[in-house]
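With one protein chain withheld, the remaining protein chains of the complex are depicted in position.
First chain written, first letter: the chains are A and B, and each begins at residue 1.
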């Protein structure tokens, strides 16, 4: 930092039918004309901090060093909740301090967090800190003006009450994806050749290991146990939602 | 203009399940290889010119000078409706002349409009002027070939029959956002400490000034009166839609 064309990613629950995402982009380009904007998702379910947290963890694994990620899922906007600047995997994170950092905290670790004290000269709106604080702060950092983005060390960020399972007894559903695949909090390290998911079966390699319409368990693309139904919507078929417990038979 | 990497934004009602948005992007990059494309929204409700107009006004407030905005919500494509080139806040606007410029016209002002006479060498399709006229015209301008984009002065663009309220008697709902927040046409200048929205309450600072599930009135992030229900969908809860009248008690 600074680089001439820094990457700034955007993840929000704003949807794409309003101007909100566009306004954040405009503010960023105003403060950092060379920024390369990358849309991650603007379809995080409204106010679903856990979903935003999971997305953040996944993209931190793959983006280049120096990337700046802004994630705005912010039901507490306008309250006294803090704003955070984090550093993980040589990347930067700008988020409300409401648990958005949870999944990366547990799965990536070595995250340094600070409270973001930056406030723009003009009084920010009470309802859109993404546009009025996070976007300009991230863009100033990206453009090499990090000295104008004051922060202060923070002991510990807010964390959600959801974590990777330490044993199979803690297994639960943490996310349903666009295809209806069911993602659990069970990391691959807890799985063995003997693991058998009750009502589903043993751990398979991939969807085609079962017939169309049949359920299967497999290790998903982020290293967590997933439950799918081949070419169908597993969550609906198996009646699973976020928070559902998963049970096992260890043979 | 020209700059080496001009910003061109795209706002449409095309959705993202077809190739239409992608085709516009390809045409732009063909005519202006250095263009930096910025998606604003492709989820404007089909043929909803007012929504497109409100989005355009909001992004004109934040993008850098020189930005080119293309907005395509065009129920009259193929009719004799004109195409417009506008200039506002040192930015450029390419739109059908069907009212898309309305909200910027009233709220930003100082907009210079011209009729776009540019037509490509190959006959454009009758149904996709966004791809065949607006995109290449904007890209030619962006690439420094503005002389090949003929225009002619226009007395007055088409304006929708919706405007910022001049008094509280004219207050109405103009937009429901992704969260269900209700945006009105009442600018902050009409509000005072005494303003009280019937059925809602006085003007608050932010959502957390009321309990979860309770309605509140506040000044939204674009300087208009908004009505919300904390952490819920206000439009559904309060049975408000675009066009609903808002009433006040001035104490």
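By our rule, a residue touches a chain if its C-beta (ideal position, glycine included) is under 8 Å from a C-beta of that chain, and two chains touch if they have at least 3 such contacts.
If you're wondering where the values come from, they're calculated on a predicted model, not measured in any experiment.
Student: One chain is left out of this view; which of B:87, B:125 or B:148 touches it in the full complex?
Tutor: In the full complex, the listed residue that touches the missing chain is B:125.
Student: So which bits of chain A touch the chain we can't see?
Tutor: Those residues of chain A that touch the unshown chain are 7, 9, 11, 16, 38-45, 51, 54-55, 58-59, 61-64, 67, 175, 177-179, 205-209, 218-222, 226, 231.
Student: Go through chain B and note every residue touching the omitted chain.
Tutor: Listed in rising order, the touching residues are 14-23, 25-27, 29-30, 33, 37, 39, 46-47, 75-79, 125-128, 131-132.
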